[in-house]
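Missing here: one protein chain of the complex. Every other protein chain is in place.
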Amino acid sequence: MNPDLHAGGARVWRGTMPVEFLYTAGAAGERFFDTLRRRDVFAVTRCEACNLTYLPPRLYCERCFDDLSATWHEVPPVGRVHTFTVVRIDGTGRPLQIPEIVAYVRIDGTDGGMVGRLLQVAPDDVSIDMPVRAVLAPRRKRRGIIADLLGFARRR
Amino acid sequence: MARGTPRVIDAPPRGLLRGRGLRDEEFRRKVSVTPWAPALEYGWDAGLAIGRFLDGLQDGRIFGVRCRQCGRIVTPPRAFCELDFKPMDEWVELSDTGTVNTFSICYVTWDMKPLKRPQIPAVIEIDGTSPRVGFLHLLGGVPGRTVEAIRAEISVGMPVRAVWKKPRDRTGAITDILHFAPSGRRR
Amino acid sequence: MTGKIRRRVAVVGAGMSMFVRRALETGRELSYYAAHQALESAGVRLADIGAVTMATAPDAFDGVHMKGEWLLDGAGGARKPYLRAYVGGGSGVFSIISGWTMVASGLFDLVLVVAEEKMSSCQPHPQGAFLTIFDHTIERPLGPNLLWIFSLEQQRYMQTYGIRNEDIALVSVKNKRNALDHPAAQVAANLTVADVLASDVVAWPVHRLMVSPISDGAAAIVLASETVARRLTDHPVWVQGVGWALDTSYWGNRDLSYPRYVEVAARMAYEMAGVTEPRKQIHLAEPYDPFAYKELHHLEGLQLADKGKAPEDLAAGRFDRTGELPVCPSGGLMGVGNPIAAAGLMKLCELFWQLRGEAGARQVAGNPERGVAQAWGDLMQIGTVAVLGVH
Partner (left out) sequence: MSDRVAIVGVGTTPLRTLSPDQSYREMTFAAASRAYADAGVSHRDVDSFVSVCEDFHEGTSITDEYVPDQLGAVLRPVQTIAGDGLAGVATALMLIRSGIAAVVAVEAHAKTSNILRHDQVLEMGLDPVYERPLRLNPHYVAAMDMRRYLHDSGRSEAAVADVVVENRRRALHNPIAAYGAVLTPADVMASAPISDPLRELEVSPYADGAVVLVLAGEDAAAAAPRPVWIRGIGWISESSPLAMRDWGAAAYAALAADMAYRMADLSDPAREIAFAEVDDTYAYKQWQHIDAARLAPGGGASRVVVNPSGGSLGMGYCYDASALYRTAEAVRQIRGEAGRNQVPDATTGLVISWRGIPTQTGGALVLGDH
């Protein structure tokens, strides 16, 4: 009566989680992307009590919970490499033909920053604290999403 | 209530009430929206109990297991009795007939698209198990599309029989049973 | 219960965002709206909060893996002990149980409890997330959706007790009408039973207007130990009892006509609260009503109506806001909306306002002293129950 279990008989059921998503940027993000698209600058919010400037902007201070929705400022999209890496494999683990240089850039005048590709630079030429500026897509091609920020390039 | 109509109501939550609803048009065209379509792929190990259950389905048979402690006979099979917390390894071949415990007539797909022909999901109590033990499947072989037409053919407590795929088309899957159909048998 | 409860816990503040079909705001922002309002109403600052607990249902709604981590700054959880306790649709009411545990344990004196859901991120339809709640190997290949299990359970309930769909439709009518007095409500309406039954059959016996909507929103409460609660307010609302129970996942092996998981959870909560005669000692109820029949089903599990008899009580007006046992005076999920976990916590916000006599246009009469809220979820499996009272 008992079906035999063979060494080669272990069954695996294949499947997916068939979900897709559309994310709004949110109340703060909406203003950030609109500002970037129109004026080439980063919109940030500031908590005076905690002396923190949020980039990406937040509607609230995570430390004291003050409402920051009326504390908008703008900063030029320049900063310094805080840390970086050279990504050598793709998501499935295969080596990338052209490794990608990615940095977390601390934006001047803020306590935050952006992660982005480093453009027009060789891996060996990158260092921590290297000054960089944002490279944006041509204005007519901007769509109000993070892809409008193509990356960062060395600032001299 | 018309969308966007400000309502002045003397009731909580009082104070500033926030959260801006977007119309479909605004959501799709006006605001910043980022898409994502992940490839979330899995290969789940069926394990001992469900593995054997699937083997049985491929063979045109429905298996259950019996608990040596409480004597319950259940399907889908499991390697342990969840009530007595003992291994449950006495296998029992059940019949491929059963009884409709409950059913529904569903006119939409899982992503809410309308169905031309409704699906009739049901919980089937499989003959030979302890009372009220069965599993989810579909009812089929029923003419008609309207609720009235289908309810004239199907009722709770009705005997049904598995309608199998042809042996060569079976893969060891719950869908090796195409559906359960009224067996005409009286209880 | 195994011993003496260490210390009493009170609700001292509550807040909500709007419940909407599709929010501009991110889930983090919605969480902040509710959490901020709850803190303000309690008169405490985030710095006073010792720990935070978050309730939010599947990651496949918001579309973020480990979404508790992503949401935490909006919930006030940054640099704090933070938990995301999860029991599917039961999470909203479970959130107060999680927060209660934090305070009752003596580890924390003030705890912020936040619940959030942003279902609208999920495409093409949030119902898609529900396909994957079923067993991957022996159920998902059949193409099931959430309506199946509701309609199967409703049918079993109706069949067992000879209940008519008209009786069930009345829940939609009552709750959508109650919600007309809720400022955050998404789908408040003045409807008749005929309107409900005239709406499309999505999965017989379930009609479209017997189903709660897809929603985005958040809710929050603040919990305090007894000493701190007495310092903050003259009107604390006490968490008198909590209970929860998870039934087997082999749901095809159970009798679907009666929610025994709710009964077990309710008995646990009642015992802790010293409630021996629930129909006398409980003055208002917020049972979980994501589908119309569920309110009735759950009232029976909560021992507030006889098995199969809740529909008669409803028809007789017993559960109206002006009735003997007001049920879902908030407007429930059918009227206020159903951002899953947030909807459960909304019910606890309602008890808080009602028991303090602050519910305004929604206030039930007779100075209610004790109420019960309940949620449900998973594969028709979990009961979560909280009893709140003024003493």
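Letters are used for the chains, namely A, B and C, taken in the order the chains are written, and counting of residues starts over at 1 for each.
Note that in this section contacts are C-beta pairs under 8 Å (C-beta built on N, C-alpha and C of every residue); 3 or more make two chains touch, one makes a residue touch a chain.
All values reported here derive from a predicted model rather than from experimental measurement.
Asks: Among C:6, C:230 or C:279, which residue is in contact with the omitted chain in the full complex?
Replies: Spelled out, the listed residue whose C-beta touches the missing chain is C:6.
Asks: Which one, C:150, C:238 or C:261, makes contact with the chain that was left out?
Replies: Per the contact definition at the top, the residue touching the missing chain is C:261.
Asks: Which residue among C:81, C:124, C:317 or C:357 touches the omitted chain?
Replies: Final answer for the missing-chain contact: C:81.
Asks: Quickly run down the residues of chain C that touch the omitted chain.
Replies: 1-6, 26, 57-60, 63-66, 68-70, 72-73, 77-89, 94, 97-98, 100-102, 104-107, 121, 129-130, 132-133, 135-136, 242-250, 260-261, 264, 268, 272, 377-379, 381-382
Asks: Please give every residue of chain B in contact with the chain that is not shown.
Replies: 32, 34, 36, 38-50, 78-80, 82-83, 85
Asks: Please output the residues of chain A touching the missing chain, sorted low to high.
Replies: Counting over the whole complex, chain A touches the hidden chain at residues 5, 10, 12, 15, 17, 21, 23, 25-26, 29, 52, 54-56, 62, 82-93, 95, 100, 102-104, 111-117, 123, 128, 145-147.
Here, only the chains that are shown with their structure count from here on.
Asks: Based on which chains touch which, is the overall arrangement a line, ring, star, complete graph, or other?
Replies: Drawn as a graph, the chains make a fully connected set, so complete.
Asks: Please work out which of A-B and B-C is bridged by more C-beta pairs in contact, and write that pair.
Replies: B-C
Asks: Compared with chain C, which chain's mean CA position is the farthest off?
Replies: A
Asks: Can you compute the centre-to-centre distance for chain A and chain B, using the mean CA position of each chain? Integer Å is fine.
Replies: Once rounded, the distance between the two centres reads 41 Å.
Asks: I need the residues of chain B touching at least two other chains; which ones are they?
Replies: As it turns out, chain B has residues touching two or more other chains at 20, 22, 27, 31, 36, 42, 44, 46, 50, 54, 173.
Asks: Would you pick out the residues of chain A that each touch at least 2 other chains?
Replies: If we look for residues of chain A contacting two or more partner chains, we find 13, 15, 17, 19-25, 27, 29-30.
Asks: Could you please specify the touching residues of chain C with respect to chain B in the complex?
Replies: 14-25, 30, 33, 37, 40-41, 63, 120, 124-125, 127-128, 130-131, 134, 136-139, 141-145, 147-148, 151-153, 155-156, 159, 180-189, 200-206, 216-218, 248, 250, 252-256, 349, 353, 358-363
Asks: Over in the complex, which chain A residues touch chain B? Could you list them?
Replies: Touching chain B from chain A are residues 1-3, 5, 9-17, 19-25, 27, 29-30, 33-34, 144-146.
Asks: Provide the residue numbers of chain C that touch chain A in the complex, in ascending order.
Replies: 23-26, 28-29, 32, 35-36, 39, 45-47, 60, 63, 73-74, 76, 78-79, 121-124, 128-129, 131-132, 136-137, 140
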